[in-house]
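Here you go, one structure.
Complex shown without one protein chain; remaining protein chains in place.
Now for chain A:
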């Protein structure tokens, strides 16, 4: 077995054999064709492989067939069909996840929902809109151009919004606007047996509700293990009147992280505050040809009215200066700001470019702000002691940071050191009262840490809920639990 496959299984900590597969029942593909039409079903190897992996390094696990439903009714029929024959089902949006969420480790049918791309029920007075899985966040914001509204959750990739709801995505703007969870008002879910569920009731989008258990929140972050999110009603926000962004370099990692904590404690309503360690700053700089000194860096963005912006800029400058940060040159022009954030969003590719030919693995711990400086500094030391290439980048405003570990998967020793490092990091975050995954989800790789994080009671409760909604474990089996 190749080293990559061993690592893939190891990461899953193979409790039950998550990779057991049964072949599709005879004539099953014909039944699929009967529902959506032959052009919308494929068993071609290239198509299946394309749908068997995301942007993570988890080994590709192709499904047995891929289908493209065009309407929620078709999703329901296909789900009922798979349910009847006990065939696993894997939802697919844009395949831009980072935890192997779409890998069909038990085979089955991949539901590529990207052809369902309607934007409906846009209400400019209610600040809400409903989108189907084929709508990506950039497509929505482009659609909203001219309305004065936007959807601020920005995980970097141009991901499907329903996919973002499924993974509970976050991103650079979360410190000010929140993650997906508070910004999803309603979900139209197709349950594993084909029944249709509106988590807040059909056609409803009140800004707040206290009616029954919060099903919307249950399905957000369920990573395709409880049902298909075929439509999400989203909370929109007004575009800021004025914005400014800047980068500032610090003498030490500690100084940069301390500055972040102080900015937040001064109640500056910063829109984005991102940390790059010196390795990441260097990598991003050369990859994107934006000039950044090779030093621990903070990237900040402020959103406000014209007058409020000046006040926030002044407050921020004072705190940065206090912590030894370099002087801030504010970029207010949209083009300049976009270039700065595009550079940040290329962090993954910039890191990979440090060691061509290697694979990347991204950690995702999130700790309380008060513990952030300790955890970051200790992690940095651990990286250096382990001799690993792991540029650090993160949404420090949320206490969330990523180590992008670049390593040669063929080098067993290095792979082992990476694995050990990520375990230590996960446990360090848990010991600090945090979580092993702030935004990427559990997927294939973090299931063991989930037990440590939630405890047996927590995990048992999750299993009860899963068993209640998906008694035959057909929805994206092998993930999360």
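Assume a residue touches a chain if its C-beta (ideal position, glycine included) is under 8 Å from a C-beta of that chain, and two chains touch if they have at least 3 such contacts; residues count from 1.
As a convention for this text, contacts and distances are computed from a predicted model.
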Legend entry - Record-based protein name (UniProt) of the chain missing from this complex, from "AP-2 complex subunit alpha", "Serine/threonine-protein phosphatase 2A 55 kDa regulatory subunit B", "Electron transfer flavoprotein subunit beta" or "Myotubularin-related protein 7": "Electron transfer flavoprotein subunit beta"
Inset, instruction - Consider the whole complex, including the chain that is not shown, and state which of A:23, A:146 or A:387 touches that chain. - result: A:146
Inset, instruction - Please pick, from A:73, A:182, A:206 or A:238, the residue that touches the omitted chain in the full complex. - result: A:238
Inset, instruction - Write down which of A:212, A:335, A:357 or A:387 is the residue touching the left-out chain. - result: A:335
Legend entry - Contact footprint on chain A, counting only the chain that is left out: 139, 142-143, 145-150, 238-241, 305, 333-335, 338
